[in-house]
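Shown here: the complex without one of its protein chains, the others still in place.
Each chain gets a letter, A, B and C, in the order it is written, and its residues are counted from 1.
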Amino acid sequence: MTVTEDRPAYKWVGTRPIRHDGYDKVVGKARFAADLNLPGQLHGVFLRSPHGHARIVSIDTSAAEAMPGVKAVVTGDDFPELAAGDPERDTAINLMARGVVLYVGHALAAVAASTRAEALAAAAAIEVEYDLLPVILSLDESIADGAPLVNEDNRTAFSGSDEPSNLASVTPLERGDVDAAFEAADLVIEREFETSWVHQGYIEPHACVVDVGADGKADIWASSQGHFRVRSQTAAVLGWDTARIKVTPAEIGGGFGGKTTIYLEPVAARLSEKSGRPVKIVMTRDEVLRATGPAPGSKARIRIGATSDGELTAIEGWIGYVVGCVNNMAGFIGAMSVASYKFPNLKLEAVGVLTNTPASAAYRAPSAPQAAFAIESVIDEIAQTLGLDPIDVRLKNAVVEGDPTAMGMPHPRIGFVECLEAIRDSDHYGSPVPEGAARGIGTGFWFNIGEQSSATVNLNEDGTATVITGSPDIGGSRASMALMAAEELGIDVHRITPVVADTESVGFTDVTEGSRATFATGMAVVNACRELVDELKARAATIMGVDSEAVDWIDGAAVAEEHDPLPLDAITAKAKGTGGPLTVTASLNAGGAGPSFAVHCCDVAVDEETGQVTVLRYTTAQDAGTAIHPSYVEGQMQGGTVQGIGWALNEEYVYGEDGTMLNASFLDYRVPVASDLPMIETIIVEVPNPAHPYGVRGVGETGIVPPMSTIANAVNRATGLRISALPMSPPAILAALNER
Amino acid sequence: MPRAHLMSDHRRFTDGEAVIEVEGLTVGAVIAELERRYPGLGEILTNGSSAGVDGVIHAEPEYLVIGPDTDVYFVAPLAGG
Amino acid sequence: MRYAAPATVDEARALLSDNPGSQVFAGATDLVPQMRSGRPAPSVLVDLKRIERLTAVTHEDGQWTIGAATPAADLTRDAVFTAAFPGLSEGAGLIGSDQIQNRSSLGGNLANASPAADSVPALIANAGQAVIATADGTRTVPASEIVTGPGSTSLAEGEFIVEFTLADPPAGTGDAYLRMIPRTEMDIAIVGAAVRVTVDGDSISDAIVVLGAVAPTAVVVPDAAAALVGASVAGGSIDQSALTALAEAASAACDPIDDKRGTIVYRRQVAGVLAKRAAVIAVERAQNGV
Partner (left out) sequence: MSDSTTNRRVRTHVTCTVNGDEVDFLASDDTSLLDALRDELGLTGAKEGCGTGDCGACTVLVDGRINCSCLIFAPEAEGSDIVTVEGIAEGDQLHALQQTFLEGAALQCGICTPGFLVSAKALLDQNPDPTETEIRYALAGNLCRCTGYDKIVRSVQEAAVQLRGASR
């Protein structure tokens, strides 16, 4: 179902063609990084720390180097030390420890050998002497007075301080006078919340193949959300010129933010350089869970004041994000993600806190879900306490264009109210709550981002087109690019071949994150097509012998008075004689990413004897701006929702006291399976983003923000329990029921 | 005159002032003037911030041309998943 | 590591005795993950699935004989077997996904010696006997005597389970197995409960209650069974006080641990809940069939 504001009638945009890369993916031909093999290829494996925090006294690789099949061994000493303040210093530290290991699973050496078995045997023969250091595993331990340092290298971002610290960042935000507002409020509710680390859980483990030639140039095939970032990070970590490195994007088997940074490529490059052979590294699932980015765990204290008729007058809060062993941006993004309600008075502090756990990475709307879980839970409690409908309370306070975000900047045109209304008016919300079940509501916000993209559009002799971009296709973006190009050029979407090109074949393009591919790269495609259409009109004018001003482009043909329309393929057929190949490249740094809101509604049943929560029905409404390919918009909404359901119910990191992850497998790290779920009903709301030629907002991320509160609010209405910690696993729910 | 809106953690440089009127034809000029008045602030705004102008967030906004009555919101840099 | 696929029990026996550090396997659904997590590989992997007897299921003269390497799916798809031992069929049908059930076997599920093995409580509740190949013959012991603790068994070096035997249940008998997992599939039981009852007229004449995942091994709970025996099932519902006593006895018999999958408190409490629920299903089956 789609709720759409008035917009132009499109011929291709908004249709659902079969994706261009689909055939290869259903017949098993699509090439993912681990599917590639090169002649003479070696297999690389890592040696990883068994300790949560230790100084490396010595590493002896001599025995390993003498083992059968071993061609190269590297350690931290094989990489240049990046200067303090270098933006990739933490990337380098996380990639290969030098001097100190910061978490169980931290890589500290790697081996390349003829077979994987030989490489594993050699890695096991590397002798390491450690001097153990204190291991900090929780937020509370880390921020305690006198706590040992998690990582001596860390400085608090933007603090101006050069003192080592366990704080990654401290971001205060403030407007109005919260103290006076709480004083005047009719109702004030304050609650504390906690969430576990959760993993992105992409099914494809990280993988790459790297071939460094005798000329020192590196060919890299990688699974990543952005091969230009693979190139820049690899160059930085190795201290190489960017131009030495070519990165070809393999098909990517899921990322969700976790493949926006690198874990393998510079190590494979150094092994290849040393051995003179191509090196392939494929992580195991165990490694993925132990040593790649989970999303931060969190603790929050949120206090909200309201009038008796449900106007939210003030929010005060502290949110701590447990970012792992190196600094990242989780804290300040989290603070800024509080942007859904008017809140005339606001005082928030978000803090990033280090622990001896893997460096956290972005995960779908990074930092927003933790904050939304807390805030949406308190708002729901306010609605209940005041006897108000949970949607009405949100409608009363929802931000509209011009209202400030947490950081003060006014929102552009947004569709939060429209999403709330869509749920309010939905079949689901209008249906009676099933016997034995309860219903919850939650909402989510995500900024979305723009950034740099490039696109080249080639018109071929026969009037077909090739659309070349640098945004890896994680979930159908090739089809979206082709749809926008089809709309612009006026040709059939399947006469267009969308290509994701390597770093030497297309202009620079930032990593696919922040729901930016369809928005920003799409804009580059549209700009290139528009320039091509101008050129097509000029060529048509030459052919028809008219002034180019007299030519219009209508439905794939040049149209001029007193001439038959000249279709695109008639013009491309005469390209040689009218000025040569028809090709345009457009590049941009896209501003104006449109924020996206989502509102979710779910029905749950709680087995009060076992604590098991079953999701019976689930509906999501989300503002897509314009859905270029509605099926893949729905897919993003559904996928984000189900990741959120996993976060809500069962996903968590379980650490032993020494910092060893105890559940590093898909058996015990419980992502949802098909039988856990109902259909996820979708309502695409379309409030076009005025800053995009087709009104696109990103849709990839917002969907993961609301489920935790939506389910917690439903569980509350089922049991009376106000669940304050995620996951709401059966043991946790039963323990809470026992205390009720 | 353009107005620079500072995040709370920038305000330690401005004695708590949140909104400051600053002359400038670009965001970079605004930052330079802020640095002149509040030494240290410019470095953070240059390397640690994006700017929201007319509802649009810009990464690396230094050369963005602004109007005489523009609100410039300095915000922390964004990323995504 | 070497792979060997003997065609007879004797060949398998010889391979095991000739190769120290060798190991039998059927589905390898536990073995492969264990090897990947660092457990040393066996010197010789002895695949039992090519021995006809180990994958044969027969029903003769009131006795079932189930080859120890028979895939769980063969049992769950066998309507006659499932009608006779619905609880055991349920347990076999809960060992991982369909993919896993096409490989996993009762023999492997038992000999892997996980306290949480899903087919084991109902196998014990149905008085399953294990026929074990020894160095020079076979011996038969109750299935309940195989596992001695997590990862350890009473099987001597070189011994392996050939088959299980189960007697047809007496008339008026029903069994059921329930387990608690946080998801709906693809999980290891946090608690498992098998109940088998025989109903005579309006009351339960015989019962056995076996719990999984709440102690180092599956545990038979005589007190829980005693709570059921004699209980009225008139009109199809079990006497409430008997169910309460059953749940209390089941909970009391637990000797669980806190681990990544569940807590002591949780396991103890839910063991009682599942025992009750399984008893209700078992009685319904005893009275009305499956």
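Points to keep in mind about this one:
The working rule: a residue touches a chain if its C-beta (ideal position, glycine included) is under 8 Å from a C-beta of that chain, and two chains touch if they have at least 3 such contacts.
Just so we're clear, the structure is a prediction, and the values are computed from it rather than from any experiment.
Contacts of the undisplayed chain with the visible chains, over the whole complex, involve A, C. Checked against the hidden chain, the listed residues A:Gln638, A:Asn689 or A:Ser729 yield one contact partner: A:Gln638. The hidden chain makes contact, of the residues A:Gly99, A:Pro172, A:Gly254 or A:Gly276, with A:Gly254. Residue A:Ala30 is the one among A:Ala30, A:Leu149, A:Val433 or A:Val654 that touches the chain not shown. Contact with the omitted chain, checked across C:Gly67, C:Gly96 or C:Gly212, is made by C:Gly96. Within the entire complex, the positions of subunit C that touch the omitted partner chain are 1-3, 5, 27-29, 32-33, 35-36, 41, 45, 47, 49, 71, 73, 96-100, 102-103, 184-186.
Listed by residue number, the positions of subunit A touching the unshown chain are 16, 18-19, 21-23, 25-32, 34-35, 37, 68-69, 113-115, 117-118, 121, 200-205, 251-256, 282, 284-285, 474-476, 629, 631-632, 634-636, 638-643, 665-667, 671-675, 677, 679-680.
Throughout what follows, only the chains that are shown with their structure count from here on.
Across every pairing of chains, the maximum count of C-beta contacts belongs to A-B. Spacing of subunit A relative to subunit B, judged by their CA centroids, is 27 angstrom. With centres taken as mean Cα positions, subunit C sits 68 Å from subunit B. The distance from the centre of subunit A to the centre of subunit C, with each centre set as the mean of the Cα atoms, comes to 43 Å.
Residues 284, 286, 609-612, 649-650, 654, 662-663, 665-668, 670, 672-673, 675-676, 729-731, 734-735, 738 of subunit A are the ones that touch subunit C when the two sit in their complex.
Interface residues of subunit C, counted against subunit A in their complex, comprise 33, 36-37, 180, 182-188, 190, 259-263, 265-266, 269-270, 273-274.
Residues 5, 7-9, 18, 40, 44, 48, 52, 55-60, 71, 73, 75-81 of subunit B are the ones touching subunit A in the complex.
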